[in-house]
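Every protein chain except one is present and positioned as in the full complex.
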């Protein structure tokens, strides 16, 4: 089979791999040459496309990433962890870090690096496939899509809830109350950031009544800019649609579950990531 | 044989081990239970005395030190590297460190720790045997000596060169000229710091015409104090015996070959080291 | 004195086996987990209400279990009971989780170990009459993720369950469509499992053992007719007698966690004993499951290997029986989705609470302390951790079988792979 591809899993949750297995249509079309989750292979083989999921957390991650990237044509960083380090970034506070490292350095195991790193801090990345995890059809696009595929610009477009004239005056908690099934979650006072979050996911979360947490990262206009600009865009949406005080929005935007995703692009790397690199 | 002892070599030059082999009189008196340099042993065995040489540089050093110290009665830190990190401390300048780590992290090997550490930064140390390396008779004292052995207070006392009324007005380079064999090196303008360096070495360097670089560390009075106080003591000696400008002394005291040893005690640890712990 | 290191594949996450010999004797056999993210550390200070979203990221394979265990722990703190209709949806979510996981473990992870004298590198390499195994296995597996997607809103890191219930009812058309899908996949799953059983027997004939069969303690949180939603934790002793049954919040009286020097994963002990969790533990606790086809397989299993059964490779077959059970059970449950409230009101409050679910690998406990609405302490007792010492014990049995004083038989390489896969460890979870 032509166009072998490989999947290198660094420190992450394997959710991206599970999503790829769900995208089973690639079977018989491209050869899966490396993916230890489902395949016993010794050394990393030459591949046309290398999907990297997970963040660089241990020295083994670092070494395997360097070694594999040398044998790969195109390299695609897949998922939040590969793109920005992901959930473990929540530990990047001094007091937690110190505690963590002093407990862990007592063990006789491959070492943790002093800091969690995204993939493109170590090797060149050609494309980015954001999502936590990316949906199976996005994997198919990454493996087979034409470069000019256009996905929905934002989650709002995928969502389909109706916007109303309702102007809530205060935020509702993430899990508070029972949302009305047909109406825009912002109109119901939920902090949904789907309006400026990259589309293409088909909005499963908002459809099931949960506010979008932005796992696909910012839409094209913000990819190469700082997260502050994304924050501004989100604030403006709420200013336009609600009477919720801006400080309240501001505070909640820095909540951990959002910061997981909101910092996904510009803030975690010295490399500029261009919109055309992002699926 | 009673009183087994072990030698754990961390990152260093093995000079301390070679010195111990020269102190061959211990053979038949105490059982050497662990010393990979000369002995194949699998796990670290229980020992009455553990000599540790070398500094904690890699994660393996860290692990082996922790594991061995748990099985040891008394722990003696031996030599400059174990006491203060030693020669590799010269690399503790930002520009050199960065270069060094970025070159080395490319290799697939046990990891270097971000910072070189002396032994007592990791585990409790009962006694210190300074010297680079300590002379064989000092090892015999460490293994068999009574706690109230008194060594020469300073290298000057071991040296035997005659002090004169000669007052040099400038420092001579470390390797400059040919020193007169019988006269104090300070009177000849050499930066010899034997006057406040711990004795007991029998002064081989000064006897061979080389200024003392302080490898045995400060004499008792300065052990628990900062290196600044040792510097002051050295400056005072030169003020009393020479007309060399104090700034010149000051500058040279921070030269790398001296700083290797001068910082040996108080500056590299949070632990206070007491004179009675030092051989 | 040499150390043998075996990298592992076809398991979730990064781990390797380390076997240490001295003078031709096996000294240690270790499962070394080599990854770590540090959830127990970095969750400190996080708002409690966000836990169900964040902790799902502990594992993409078992995210459903973490999502629900966290919600149940918060409900214990807030003292709120979710309404039955919500619990029903959550149970469907767990069945989806199990179908997905057991199909993956059976067909993608362990089945390639069986054919021929050396096994195959992956499911994709089956040839001859078996050439279509991969496609069919993935088809069965996908039904599991579809069920998670339906019941959880998302197929990985689900979001429909919320503290107090679920955020929306199931869409009726989705329920109908999935019922049909499961009905069409169930016979396929049985066929594949029959073939699996045959190949398994072939392996047994070749190697002459099913691995460590030391009678052991077993831990599970199940009872007849259960849907992996978790309740009391039950312990079977090596003779098959139930020795303890305790509520999640009592776990510290029975289970102790110990750090493992050579691994980022801790290990759990039951009253100081090595124990086992996962499929075989559940089947040893439940002589019958309560669905027709699964119970036929149960009979066959018990006739062949007894009850309780102890040989570790039987964990593999037990997962197959559970796969069938979960498909049957889900089909049954999708027939009558109950009406009624889906969310109970509650007031967030501070406190301490535990939640348990029966995850694919055994009981998963989340334990939180909440102060001022923020997590002060988060602790995760992970099913794979319950099995760590049992895995190492089984590795020793295998290593001693294949190390003979002056030489090492390289069947050892395949043996350690089979041992580990029998326990289907999840390293992301175990280290978290």
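Labels A, B and C are assigned to the chains in the order they are written; within every chain, residues are numbered from 1.
Following the convention adopted for this analysis, a contact is a pair of C-beta atoms (placed from the backbone, for glycine too) under 8 Å apart; a residue touches a chain by one contact, two chains touch by 3 or more.
The model shown is predicted, which means the values in this text are computed figures rather than measured ones.
S.K.: Specify the residue from the set B:58, B:84, B:154 or B:264 that touches the hidden chain.
M.R.: B:58
S.K.: Given the contact definition stated above, which residue among B:76, B:260 or B:278 touches the chain not shown here?
M.R.: B:260
S.K.: Can you say which of B:36, B:145, B:168 or B:275 touches the chain missing from this structure?
M.R.: With B:36, B:145, B:168 or B:275 as choices, the missing chain is touched by B:36.
S.K.: In terms of residues, what is the contact footprint of the unshown chain on chain C?
M.R.: 1-7, 21, 24, 405-413
S.K.: For chain B, which positions touch the chain that isn't shown here?
M.R.: Against the missing chain, chain B presents residues 9, 11-19, 21-22, 24, 27, 32, 36-41, 57-58, 60-61, 86-88, 90-91, 93, 96, 99-100, 103-104, 106-110, 112, 132-133, 173-175, 178-179, 181, 204-205, 207-210, 213, 255-257, 260.
Assume only the chains that are shown with their structure count from here on.
S.K.: Among the chains, which is located farthest from chain B on the basis of C-alpha centroids?
M.R.: C
S.K.: In whole angstrom, how far does the Cα centroid of chain A sit from the Cα centroid of chain B?
M.R.: Here chain A and chain B have centroids separated by 52 Å.
S.K.: Would you kindly tell me how far, in whole Å, the mean C-alpha position of chain C lies from that of chain B?
M.R.: Computed from C-alpha means, the inter-chain centre distance equals 55 Å.
S.K.: Which parts of chain B, given as residue numbers and ranges, touch two or more other chains?
M.R.: Where chain B is concerned, no single residue meets two or more other chains.
S.K.: List, in ascending order, every residue of chain C touching at least 2 other chains.
M.R.: none
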